[in-house]
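Some notes on the structure that comes next.
Other chains dropped; remaining ones untouched in position.
Order of writing sets the chain letters: A and B. Residues in each chain are counted from 1.
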């Protein structure tokens, strides 16, 4: 383990959280439109709480918290740590102020750096491991900060822009959808390297995979628009039963942020309300919508094993927020698997379950992943607002199938000759 | 009509709204804990909207709004004006910012002053009348701003203080509860003066009143605490059926802001969490609690006619926020009707109904009071956070019987010899 590299990663990650928020007003920092999103300032505080709780309190000598009440206020869901302030009310915490929370962050940063620079050999491995987990944890919250503030802004009819849109050239028409074919067989799935991974990516294990084909790019707004136009949201035959119930009770008629304004196809983005790019991937669709679209199109969603197996062969370097844009861009080409990372998370048909032999960490930190292994679906890849070097082919993201506020999109699959590439959409 | 006086009233009222908020942070300005409360900044905006909508747009020449979208954003409930931004989401409007709203206020102030100084004789009466209504409307919102921010702050376990508590001498023990007796008869109820009143106070009309007695002061925390201690919240026989259902579904066990902290009787106030003063009037009780307490104590609530008739004889000068404290103070003495104004609004047993011959204004402004005349109860008097010169004996405040977030308290009554003053509580 390289302590210097760890410290650099800590510093850059912590700095990134603050830099991300540069465009927010004090009033924006407190927004929470629904219980499942959190205010920006809560993300800033909770990520500090994580270091304080799992590193400073157990390992730092003479550490005293800025405010002991933060232990409850900024605990997300760790029953092993203690009580939690009720999630639906995070938006009511006008105090501590943003300034108070930045002070809290600074104090945690100072204490963490001191700990990292002075840790004794007895605990060095555990401290390093947990610090690395805290860094990865903060990367995850950075992505959530983007998707949460977008969700809260979307209720404001003034359509606030989180950032100024970049200058982008008009994209060419996307290539016709093409598929790569894979033979499958008895393959190994799960993380096999010696760097960091989450516990849910372990253990690596054998899995039998039948032959399959995977789309070279994500489904576009243009393609998805055809599904909408042809009555996809009015046709129960394409939907899972629970999905159809959701369509009706939520009155869904299109992806979360699509808007029609005076007959023009628009989309709410982190750049405010923008024209909807027909060649950009459709995003902010639920698992139910992804599944229904696939069925309508004569295909299916991939399993997570298929996705990982194909991604391992593609061997792409993950990239995300480093690309510098806050909305997914059109595919570049059709020669190989494109948009594995950096555009939209890709819904799989796999329920989020433990791998055979899964073994969560002991103590409160074991609540990180394992207890969420029911009712959710796995998404693979990464989005334009993911931190790129935090991703890898074995990374398992998970959300409930009705969830739409992430940058989630659709990559189609099929089982070889059964459906055929020549399918007429 | 005295135009100069009107202009002075306009200026001082507008200034008071801004001065009230001096202790709020930008983050406090957006708090909305439940749909029935509004964020401070929304109150600041809506009161400006009222002048803009009912005065500047119809009467001011060359008036253009800062932002046409405010017409929808800051409309509270006037269907006659048009659409309204959904009330439960007012807390999501981080934009326009507080600064934007202060700019809006300043622009409205300028335009209003210009209008008032230059109005031509054709419209002068209507302009003056509406301006006066806008002033009274803003006084009402000032009181709501206090009670709304108190409600939102109460969800924060840090117990934020809206203001620093004043230095107060310890109050003496309240006098034993005594009653004043009234003969009643065929009396006139409703506003009979020639200054401003709301439409719901009109027309003055005859009403037959049986002999009754009215408590000289409000029920204290000490007295109400006895009801709590003796199982009042566990005894259905004291409660209206709907009240008992509310007690059970809301799990009520005490007034809204009572807290027991390590065995000490505390109360959340605009000064933060404070010891509960046993001689101060109980406040933040619902109509159901007021009614149940009265039944338990062997009395009843007064009707609004009884209250007004007695208050007319008492002839007290209303005072409120001018007293300079943000929590109701103990009664001063027992010689006469005390605490009619300036401590707590007093629940009556009267449903909020139109007076015989009630005639609301035409147009959207007629929605001010009349459409709320169902399911609510009348409260009389005024509280420590009411604007004093905005009150009078005929003033009819109204809330739903389960509502508790106003400074509402209890004044007991009885029907002469039926119960007797010597009743043993």
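By our rule, a contact is a pair of C-beta atoms (placed from the backbone, for glycine too) under 8 Å apart; a residue touches a chain by one contact, two chains touch by 3 or more.
Here the structure is a predicted model, which means the values were calculated and not measured.
Q: Beyond the 2 chains sitting in the coordinates, how many copies does the whole assembly comprise in total?
A: 4
Definition applied: only the chains that are shown with their structure count from here on.
Q: Taking each chain's centre as the mean of its CA atoms, how far is chain A from chain B in angstrom?
A: Measuring from centre to centre gives 47 Å for this pair.
Q: Considering the complex alone, what residue numbers of chain A touch chain B?
A: 25-31, 33, 69, 72-73, 85, 89, 91-98, 152-153, 155-158, 160
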